[in-house]
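Below: one structure, written as structure tokens.
Then we have chain A:
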Amino acid sequence: MKVLELRTASLLVGLAVIVALIFIWQGNAYALRMLAEAGCLAIVALGLNVQWGYAGLFNAGIMGFIAIAAFGSMLISYPVNPVFWQSEAPGWLLRMALIIAIGGAVTVLLSRIDRYGVPRRIRTMLTIIAALATYMMAQNALTPAAAIIEQNSGFIGGFGLPVGLGWLVGGVFAAVLAWFIGRITLGLRSDYLAIATLGIAEIVKAFLKNADWLTRGTLTVSPLPWPVPTPNEIGFVVARAAYLSITAVLIVIIYVLLQRGWASPWGRMMRAIRDNELAAESVGKNVNRRLLEMFVIGNFIVGVGGAALITFGGIFDPSGFLPINHTFLVLIMVVLGGSGNNLGSIFGALLVYVIWTMSEPAALILFRYGADWLQNVFNIAPPDDLATRALQMRVFVIGLTIILVLRFAPKGLLPEKIVKYE
Partner candidate 1 sequence: MKSITRRLLASATLGAALLAGTAYANADVKVGFLGGFTGPIESLVPPIFAAAELAMKQVNEQGGILDGQKVDFISADSTCADATAASNAADRMVNSEKVTALVGPLCSGETIAAANNAAIPGGVLLISPAATSPALTGLDDKDLVFRTTSSDAYSGEVLAKILKDQGNENIAITYVNNDYGKGFADALESSFKALGGTVSAKEAHEDNKADYRAEIGSLSASGAELLVVLAYVDGSGSTIIRQALEGGDFNKFAGGDGMVGDAIVTNIGEGKLDGMVGVRIGNTTSPGTEVYNKLAKDAGLDPNSSFGAQSYDAAFLIALSIQKVGKDTREGLSAALREVSSEPGEVILPGEWEKAKKLLAEGKDINYEGASGSHEFDKNGDVPGNVIHMVVDGKGFKDAKTQ
Partner candidate 2 sequence: MRDIHAGYGGANILNGVTIEVEAHEIGVIVGPNGAGKSTTLKALFGLLNVSQGSISFDGKEVTNARPENLVRAGLSFVPQEFNVFPTMSVRENLEMGAYTRRDDFRYLIEKIFEYFPPLRDKHKQPAGELSGGQRQMVAIGRALMMEPKLLLLDEPTAGLSPRYMGEIFERVIAINEAGVGILMVEQNARQALAIAHKGFVLAGGKNSFTDTGQALLDDPEVAESFLGGGTKH
């Protein structure tokens, strides 16, 4: 117990020293930005920790959840586009929504008629026909709407509501998506969830990228409104400090709530399910439902963090969601920090983000020294595109970190703590 505490403390102090060094080296403005971004990613990491650390659910599609949440947040908080509302497009969209609602309901009903004695094959056929019909009719309503929107106003714009609400809705979007995916895959083996989420993330990205009427697609939406005044208005340091404090408050709230949950019967149940599904089922835990609950809650948090991250960047660009930056980076944060330990996830998020952002200047300097040395000692001319190649090392470093952590600290730097009652 004592040793663990000491370890935690010294790691945190070490991290603080590193952050302080970065303040000195890179200046306040940059260091604050790095912290703000790391803070947003820490929220995402907490969300993943709920899934991977608490419930053992491996979500390999964080990128998709961040993307959909960023979209939700953009939709809510971006200023209203009056051109769109004055056109006839909203009418068409309403019509499409109605068609989807009715068609969806009919499809769902048809998919259940086998309970009333209709042969399964006929049911399947009818369901497929209904789904196709709904799809085509909705498409028919959408085509003119999309054309009008894209011609007149670019995209539908937002609702101009507060940013905070946007983040919340972003989280809800991610949670709803998670619910659908969870329903499909949670009954299956663990790697299926990884594959399914990996795929869903790409689907979400493809949709956001190509639904120009809704998201402006590749033409990107900017500037996204901030919850605090932007650097343009009040300067880098103050604006970022304000943003950072909002993220910090969010982290604290989420952390406290998750810790409370972790130490409560709910957390105990989740750990029980993770340990032994068979036994959990036998003592009355509805395993699949609870896992789904975890998956949804986790993705809600991921969504909030993702929305905050994208808002900080100030631009919604669907092509900007990349597996390496938005999935693997978060994954390594949780694994390195220690899955099942919330403090570990926050710690991991900060440390990994520092490594990630600092690896670039560090690699450049190292490569330059290396090149000088090569030149001077062996008289070998370094390749011309040395700088470019140095930057590619980042990906390698992240990969190496994953392997090293798995090998030397499989439980992370701050491992999960056993809950003990004295």
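Basis for inclusion: all candidates are chains of the complex that A comes from, given by their letters.
Note that a contact is a pair of C-beta atoms (placed from the backbone, for glycine too) under 8 Å apart; a residue touches a chain by one contact, two chains touch by 3 or more; residues count from 1.
Quantities reported herein were computed from a predicted structural model and do not represent experimental measurements.
*Asks:* Touching chain A in this complex is which of 1 or 2?
*Replies:* For chain A, the touching partner among the candidates is 1.
*Asks:* Any idea which chain A residues touch candidate 1 in the complex?
*Replies:* 6-7, 10-11, 14, 17-18, 21-22, 24-30, 33-34, 37, 209-210, 212, 217-220, 222-223, 230-232, 235-236, 239, 309-310, 312-315, 317, 319-322, 325-326, 357, 360-362, 364-365, 368-369, 384-385, 387-388, 391-392, 394-395
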